[in-house]
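With one protein chain held back, the other chains of the complex are shown just where they sit.
Let's look at subunit A:
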Amino acid sequence: MSFTARALLRSCAAGALLMTALPVLAADYKEAPALAAAAKAGKLPPVEQRLPEHPEVVKPLDAIGTYGGQLRFGLRGSSDHNHILRMVGNQGLVRWDPAYTKLVPNVAEKVDVSPDGKVFTFTLRKGMKWSDGKPFTADDILFNVDDLILNAEFSAPQPRYMTGGVPMKVEKIDDATVKFTFTEPYGDFLAELASPLGQHPVLYAKHYCSQFHPKYNANIADTVKANNATDWKNLFLQKCGDIEIPARWGNVDRPTLDPWVVKDPYTGGATRVIMERNPYFWQVDTAGNQLPYIDELNAPIAQDVESLILAAIGGRIDFGLRHLDAPANRAVLAENRTKGGYEMFEASAVGGTNMVINLNLMAKDKELRELFNKKDFRIALSHGMNRKEIIDTALLGDGEPWQNGPFENHPNFHKRIATQYLEYDVAKANALLDGLGLTKRGPDGTRLLPSGRPIKFKIDVIPTLQPEQVDMLQLIERQWAKIGIDMDVNSLERTFFYERTSNSNDHDAAVWGGQASWVPGEIPQQIVPVHHDSRWGIPWVQWYKTGGKQGEEPPASVKERMKLYDEARATTDPEKRRALMLKIADIAADEFEVFSVTKALPTYGIAKTNLKNVPATMPSSWYYPTPAPTLPQTWFWAK
């Protein structure tokens, strides 16, 4: 175990992983009463045969729980499949610890990383079973990797499973050991596996899903036809799903490794999703009780958020964060705490900000592009924002002026990028703009460009994403008018926003959420343009993604950061990785490409008062993903 810990420590962020593997003897395993009865009646094997030889021993947060009950959470009728993923489906080979600072083994019992960071050897849990009782072995991983992940017909191999353009190789050492080999060092690989998007190696059960694969099913055409599918890929997705599509939760027969399995599926037109305990789940608590404690998840499907809030107030939701945590709902949820029988918990931001302003440094309008690329112009805009006024009016006083990047208490905190040019100083802003030669003004006081055209640009925003962004921008619009800059808030429907910004680069400027802590697995899109949410340099993103074939070649400082980012992803030494990220931040701070108003605020969810082992505060992030690493399978109802 300690070697595992060292290996993980080496390859991951700072902090030590020490799993307290208290010895639990097989004979001591206990199970839910319903399962015990089924085992006694001969319908299920006894619990010690259902568990692997070495189940993961989990120390519950506060107390050893008791079995029983139902956990209700509110789903929405469309595109809410990731809500289920976040509650039960984050069972990758490794996962994040509850604090989101280090990686711990999950499906794998341990992982060894070669010193050069190219070879990852996973030891699986011997005797582990899928939810239908069939063994989970190295063959399943080989099926997932060779027949699906790296099968170009099924899907183009994703960058996460490649280094230097070459896909990884996976070998089976024995039934419980697999070796992943890369051609180049890839220190971030484990963090990628811990994120919800990195679970492909253990997503599909070979014994079930191979029947929908042409390599294993000679009569695939008949199966396709019998299921009304268009081709085998459609059939496969229909039956076995994929990480991020609703069909993952639409088939009750698909075996999984999750604590609860689907009983009433999430399909078009469903009104409720029910998940029941997986009798073969591979975790036990420190007293030898097989997890999960709670018998059943019950998720009624509401069509709109208002009915979800009504349900929460009415006490019909036991745990809720997603959809409910919009700042506008906080007052009404807090007011009805007693009536609804719940308490509020904090979902803390990992760092960064809720609204980062991206001037488009590659704007198609040449004059604006030239202007935006002047650092003094960006500094002037930053000094021209009265952050205190914005926080007091648009955010009801909640916030603290902030530019970009992780908070003070985080190891990746970078003081300059977070706090430079924050003070409100109209005189300084005016002086900077005058210094750029923008001294002529039009009749309304707006400064004029050299061509005589007023400085006027639009900031694109999606009003439904975070409604307060529009309020903040409207205040900024007025504040910038005082320094002679005419900015318009351009509210766009979300699809149109994506089209205009990330796809066609037609925007002058845009805002986006900028939560960031620069840990492995997370994309630092506000300090290096490598993702379609880096709206300050979309052609550079394309250049990076296509290896220089498309897009436009970025300037030296951006290229330097891209190089450092690649190095950071390769390194297995967390200290070195941290140093590299801070070096990127150094350059980003020098360039000062993006700026923002305030620190990201925590949001608040609800948990029933007698639901135990729910932490009072948890990180809020997709890469974590909230609340999965707090282990809902250890939550229980106080008697």
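Operating definition for what follows: a contact is a pair of C-beta atoms (placed from the backbone, for glycine too) under 8 Å apart; a residue touches a chain by one contact, two chains touch by 3 or more; residues count from 1.
One rule holds for everything that comes next: contacts and distances are computed from a predicted model.
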{"item": "Undisplayed chain, where the name is taken from the UniProt record, one of \"Polyamine aminopropyltransferase\", \"Oxidoreductase\", \"Peptide/nickel transport system permease protein\" or \"Nitrogenase iron-molybdenum cofactor biosynthesis protein NifN\"", "value": "\"Peptide/nickel transport system permease protein\""}
{"item": "Residue among A:163, A:238 or A:353 touching the omitted chain", "value": "A:238"}
{"item": "Options A:53, A:367 or A:499, residue touching the unrepresented chain", "value": "A:499"}
{"item": "Residue of A:379, A:462, A:516 or A:538 touching the missing chain in the full complex", "value": "A:462"}
{"item": "Selected from A:50, A:125, A:277 or A:323 as touching the chain missing from the view", "value": "A:323"}
{"item": "Those residues of subunit A which, in the complete complex, touch the missing chain", "value": "77-80, 82-83, 155-156, 158-159, 197, 228-230, 233-234, 237-238, 241-247, 250, 264, 267-269, 271-272, 300-304, 306-307, 310-311, 313-314, 316, 322-323, 462, 464-465, 493-499, 503, 513, 523, 531-532, 545, 620-623, 625"}
